[in-house]
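Take this structure first; my questions come after.
Note that one protein chain is taken out, while the other chains of the complex remain in position.
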Amino acid sequence: MIWQLDLAILTLVAICAVAAITVRDLLGAAVLFGAYSFMLCLLWAIMGAVDVAFTEASVGAGVSTVFFIAAVFRTTRRTKD
Amino acid sequence: MDAIIEIAIAKYNYWMYISLMMIGLYAIIAKNNFVKKIIGMNILQTAIILFYISISAKRGATIPIIRHAEGHGHEAVNAMEYMNPLPHVLMLTAIVVAVATLGVALALTVRLYARFETLEEDEINDQIREAQ
Amino acid sequence: MHEIYSIRPFLAVIASLAVTPILLSARSPNVREGWTFAAGALKLGIVVSMLPAVLGGSVFSFRLAEILPGIHLAFRVDAMGLLFALVASTLWIVTSAYSIGYMRGLNEHSQSRYYCFFAVALSATIGAAFAANLVTLYMFYEILSFATYPLVTHHQDEEAKISGRKYLFFIVGGSVALVLPAMIICYIKAETLDFAPQGFLSGHVGPGLTTVLLLLFVFGMAKAALMPMHAWLPAAMVAPTPVSALLHAVAVVKVGAFSVARILTGVFGVDLLAEYGLGTLLAVLASITMLTASFIALSQDGLKRRLAFSTIAQLSYILLGVALLTPKGITGGLVHIAMHAFGKITLFFCAGAIFVATGIKNISEMKGLGRRMPITMGAFFVASLSVIGLPPGGGFISKWFLVLGALEAHELVFLVVLLISSFLNAAYFLPIAYNAFFAKPENADMDAGFQEAPAWCVAPLVATTLASLWLFFNPWPFLDLARLAVAQVTGG
Amino acid sequence: MLIHAALEFPVWGDPNAPAHLHVAPEYLERAYEETATPNVVTAILADYRGYDTMFETAVIFSAGLACFFLLRTRSRKDPGDRFFRHLATDMVIRIQNPSMKIPDTPYLQPMDSFWTPRSTIVRAASRVLAPFIQLYALYVVAHGHYSPGGGFQGGVILGASFILIALSHDLRTCMRQTPEKLIGVLSPAGVLFYAGVGILCVLAGGNFLDYGALAGWFGMAREAARSLGILLVEMGVAACVMATMVIIYANLSSAGGHRQGL
Partner (left out) sequence: MSNYPAFLIIAPLFAACLTATAGWIRRSLSFPLAVSGLTVSFLSSLGIAARVLASGKFQYSMGGWAPPLGIVLELDYLNTPFLVVVSGAALVSLIATRQFVEKEQEAKAPAFYALMVLAVTGMLGMVATGDAFNLYVLLEISSITGYALVASGDRLAPLASLRYLLLGTIGASFYLLGVGLLYMLTGTLNMADLSRLLPPLYGSNAVLAAFLLILCGIWLKAALFPLHAWLPGAYSHSSHASACLLAPLMTKVMIYVMLRVMLSVFTPAYIFDHLSLEGFVVTLASVAVAAGSVMALAQRNLRRMAVYIVIAEVGYMVGGAWLGNQTGITGAVLHALNDVLMTLCLFLAIAAVAGRTETLDFKDLNGLFGKMPFTMGALVLGAMSIIGVPPACGFFSKWFLLQGAIEAGRFDFMAALLFSSLINVVLFFRVFEYALYSDGHMHKQEEHGQTGIQEAPLSLVISLWVAVAGILAVGFCSGPIVRMFIQPALL
């Protein structure tokens, strides 16, 4: 485990999180959320939790994002904040 | 000062999970859009996952898959060599729970949109008030 | 004291409750009323069957279920309880007969509901009479409160609604907000709630707490109508007259007075009250109520309202008697439960009979009524005598004992109060009878000749009048029961 | 408050933190011996804490059920126009009259209203990829004992392969491969299978989910029986998760109509 890498990814995670909730487009938010999940997946892998990383990759970055996008398509991309 | 920096570095994972949690809570409480709230909810859940995974980390240990497979099964396993597997297991469950919650939440959002044609909480409240 | 474990007390309580489904589902009024009588007779039979043993000094007891750890839903029939139960169950039968005449005479609605709740109320009354501990007493007290609500609001009009609210506010408010905490404090202090003949609180509480508890109980038991918790009683007079008669002359208010008497003796104990001088406090409260209510009664024109205030005053006699804390006084108080019941129920029956026959409610319109309804007004006169406390009414016996009690306690103030109050009683009752027979009617159609109420109405009131007279000459078994009860509570 | 509490946390990565000293070493030291499963995470997941995992599967199942329940509509009231492609001429036909009956011919292919021309490359690629993804998913399920993976991951990947088809073609194509009735049954069936294995253990005389009890029936060592039990329940999990993912996606992307996806 390389702590510098770890720290860098953690920072990215935080940035993605903030971005996902601030961006003024829900589709963008969904995609950023996917990126966030992917970063987390990397983080888990670095921290040695391979099973969790695997699950996060398939569930978080994959299916969740697809769900988000599907829902946003079915509703609206508009958001005020 | 050094001590503080040391604490800050030694526990940065914990600081991070707290800040992620706060981001998530902020989004749930303060954001006006329901999809944003749901994203916040997910961030909150992943923050907790981060916390658990941080617990399981052990310096100088490797992933919890026993290396010497068949044949060496009776050799004593040195627990210090492996990460703590239990939080991983718990977090597998937590991730699955999170995606299940997400599915239901998004389904509700779709229903909500079909009814109100908007996802903004204040606009929905206005509509309800007008209807009364 | 010999204790007999028997299911009879429970059967007596349950007898009227058990017929409620039949009452509700009965197709014809005759079947319904037949069952009411059957239950009444059964109940009276069970109560009477316990009489010889109780007079012999035994006590019946029965435990139904453990409702709180260490506290059972239990019944205990001693002299005091049996006295009250005997009065209530006797008068239920009479009132049922009267109800038939009254309700049919006025063609009232929802009669099934009426009989049903009447039966429930009676069960609760007997239950309160036989309660072996505070929780059981409280339980039946509350059931009685709620069972009476539909009876009070029977007419379902605006006035009934308001009265019903007032009724609930005082009765339930008092019991929930005052009695319940008092009960719990008793339990915490004494770790029991079973009535003991000489009280269970002594040795567990100091004078300050005792005073507080006493006030909580006597005001919380708002059915005893101690001022200022009396306001519900005049309001509840909107109920049909049989309800007023049985419940507001006998069951409900007497449950209040009986409960207070039971608590004073069974919870505090005569000795404890005497030790802290609380009997006097209560007696003063009772005296104030007595005089105030009597004065208010003088000014009332509605017959039932006047009777209601009279009831408030008379209830305070009972409390005063017990509060004197002397054997004679307590005897007087307890006997007064019976005597006043027979007298007052007659008065209410008369009021109802007058209403059924002529539709008159106010006293000022009753001039010359005696010519039209001689039986009713004659009964009214005799019952007034009993309530005032003049011979040959049964009320004389109890007043006599009250006066003796006051003398025994060397409390001449209360003697004076009793006498003034009796004088006031006379002042508000006798003119009614006098005017009915001797005053000229204001309009001519009063002279329409003999026009009595239906026989179902008249017969009961004649019966209770005769009972009132008979009790003067032979107050057995009430006097014996009261004496026995006094002997138990004073340890003499 | 949280920060305050965090100050008392053990230093990150400290091997002597209490979390690592109580139960965890026992798992690590005994898991392989007792379950013949080198991947300790899988061993704990499906065996030591198998009861948890069963409910985790039930969570997934209930989420699928909830989505179905919330969104699925069968109402025939159509938003309006329907689009068909005439395959022979590649012409798009728009039918405005909702009551008009469309003959079920192979020449007319129903189309989505916000139809966009699709890239043939993407379609072909995903067509080709999907079976491989599914194969890989099965491998993940089966190989969860030895490497990261297991029922959840495999199930999700399996579900994702169908979602991929739905994305690259359209929802109807996907639903033809996985009819709603099939996945609707498969999703509870996965949980049933899991719980059924548990009940088998009871019948075999052990406690619920005590796979070791199955050893007698299959004539194998207890560890091997446990390993087998883990495999069996992972299959149940995979079936449930796969079906549920498709259910959720299908309902979400079509808002319950199952007519047209994204």
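By letter and in written order, the chains are A, B, C and D; residue numbering begins at 1 in each of them.
Heads up, the rule we're going with is that a contact is a pair of C-beta atoms (placed from the backbone, for glycine too) under 8 Å apart; a residue touches a chain by one contact, two chains touch by 3 or more.
Everything numeric in this text was worked out from a predicted model, so none of it was measured.
Considering the complete complex, the chain that is not shown touches B, C, D.
Taking the complete complex into account, C:Pro150 is the one of C:Pro9, C:Gly40, C:Gly101 or C:Pro150 that touches the chain left out. When you scan C:Ser112, C:Thr192, C:Thr211 or C:Thr292 for touch with the missing chain, the hit is C:Ser112. Summary of contacts with the chain left out: across B:Met41, B:Ile63 or B:Met83, the touching residue is B:Met41.
On the side of chain C, touch with the chain left out of the figure occurs at residues 24, 27, 64-73, 109-112, 135, 138-139, 142-143, 146, 149-150, 153, 156, 161, 164-165, 168, 172-173, 176-177, 180-181, 184-185, 187-188.
Of the residues in chain B, those that touch the hidden partner chain are 21, 25, 28, 34, 37-38, 41, 44-45, 48, 51-52, 55, 86-87, 90, 93-94, 97, 100-101, 104-105, 108-109, 111-112, 115-116, 124, 128. Chain D residues in contact with the hidden partner, per the touch definition given at the top, are 1-2, 4-10, 17-24, 26-27, 30, 47-52, 54-56, 58-59, 61-63, 65-66, 68-70, 72, 74, 181, 184-185, 187-189, 191-192, 195, 198-199, 202, 206-213.
Throughout what follows, only the chains that are shown with their structure count from here on.
Centroids of chain A and chain C (each the mean of its C-alpha atoms) stand 78 Å apart. Each of the following residues of chain A touches two or more other chains: 1, 50-51, 55, 59, 63, 67, 70-71, 74. Residue numbers of chain B whose C-beta contacts span two or more other chains: 12-13, 54, 56-57, 59, 61, 63-65, 87-89, 92, 96, 99, 103, 106, 110. Chain B makes touch with chain D in their complex at residues 7, 10-15, 18, 21, 54-61, 63-67, 69, 73-74, 76-77, 79-80, 82, 84-89, 92-93, 96-97, 99-101, 103-104, 106-108, 110-111, 114.
Contacts from chain A toward chain B in the complex involve residues 1, 6-7, 10, 13-14, 17-18, 20-21, 26, 29-30, 33, 36-37, 40, 43-44, 47-52, 55-56, 59-60, 63-64, 67-68, 70-72, 74-76, 78-81.
Interface residues of chain D, counted against chain B in their complex, comprise 2-3, 6-7, 9, 11-15, 17, 19-20, 23-25, 27-29, 31-33, 36, 38-41, 44-45, 49, 52-53, 56, 59-60, 62-64, 66-67, 70-71, 146-148, 152, 241, 248, 251-252, 255-256.
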